[in-house]
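This structure is in structure tokens; I'll ask about it shortly.
Some chains have been omitted; the remaining ones sit where they do in the full complex.
Labels run A and B following the written order; every chain starts at residue 1.
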Amino acid sequence: MKVKQVAGGATMTYVAVLDVGEEAFSALSDWAASQQISAAQVTAVGAFERATIGWFDRVAKDYRRIHVGEQCEVLSLIGDIAVGPDGDGRPGQPQPHLHAVLGLEDGTTRGGHLLEGHVWPTLEVVIREAPAELRKTQRPDIGLALIDLGSS
Amino acid sequence: MKVKQVAGGATMTYVAVLDVGEEAFSALSDWAASQQISAAQVTAVGAFERATIGWFDRVAKDYRRIHVGEQCEVLSLIGDIAVGPDGDGRPGQPQPHLHAVLGLEDGTTRGGHLLEGHVWPTLEVVIREAPAELRKTQRPDIGLALIDLGSS
């Protein structure tokens, strides 16, 4: 993943381009951690050769995994980066939260919460970093950490 | 719905987070009216426990309502806020115009013009307000009010 800052000012804007074979979620997570991003918006287009997306099961309190085992256009990849809680409920590492819509060979689509996306041939990502901190709080009642503006 | 301003400058950026049970379209409409937003862009991800989306029927000049009566990921919610006409054709209240793509349990998707979206467990919204005014003009030939840059 190569990254270039394309605009400064109140909102720093970066373009990231991923190469063949890179896994998008971990590449973006690693970059966010290395930069200690505390509030950002992410959008991307490109294509995956395979992906795993999730649908949140309220009863199981976990994502049901849906495998898309074929070449697909990344029609939209949208989300944000906020600071997740560590094991003790204190601010931990930046966590991307990304939702994907994928286009198959026949023009139908699949989509869900992005768990894994293996890039082929490219993923073009725009990241806008805000001079702020968005914090997530673990919600045991739901089974997820959610952005909590009251704690940010 | 809690709102936090995360960036200032030429484009004011807000993050809004909606809670369990809130209806997204009315919450965003009410906020836009209270802030008298005259030009903004909106993007969001999250999940709904049910939603109503629309497909515009050119003959009926109205939205056909499609009910999605199940837990779904909000894969993308994209749109804008502009100033709608009042009953006399003069600038009235801010109107969000939002389109949603929703991900179901099996990874298939549904989508349309957002009429109602009932949040569970969260909706994370980024709103960028521009220092400008976008005005809509009622178009009786079409059956909708459309952004009219000639009048803005």
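To be clear about the criterion, a residue touches a chain if its C-beta (ideal position, glycine included) is under 8 Å from a C-beta of that chain, and two chains touch if they have at least 3 such contacts.
Computed from a predicted model, the values in this text were never measured in an experiment.
Peer 1: Total copies in the full assembly, please; the file places 2 of them.
Peer 2: Across the complete structure, the repeated chain appears 3 times.
By definition in this document, only the chains that are shown with their structure count from here on.
Peer 1: When the centre of a chain is set as the mean of its C-alpha atoms, what distance in Å lies between chain A and chain B?
Peer 2: Once rounded, the distance between the two centres reads 22 Å.
Peer 1: Can you tell me which positions in chain B touch chain A when the two form their complex?
Peer 2: 2-4, 6-11, 13, 15, 17, 43, 45, 47, 71-76, 78, 101, 103-109, 120-122, 124, 126
Peer 1: Would you pull the chain A residues touching chain B in the complex into a rising list?
Peer 2: It is residues 9-11, 39, 41, 43, 53-58, 64, 66, 68, 76, 78-80, 97-101, 108-113, 128, 130-132, 134, 139, 142, 144, 146-150, 152 of chain A that touch chain B.
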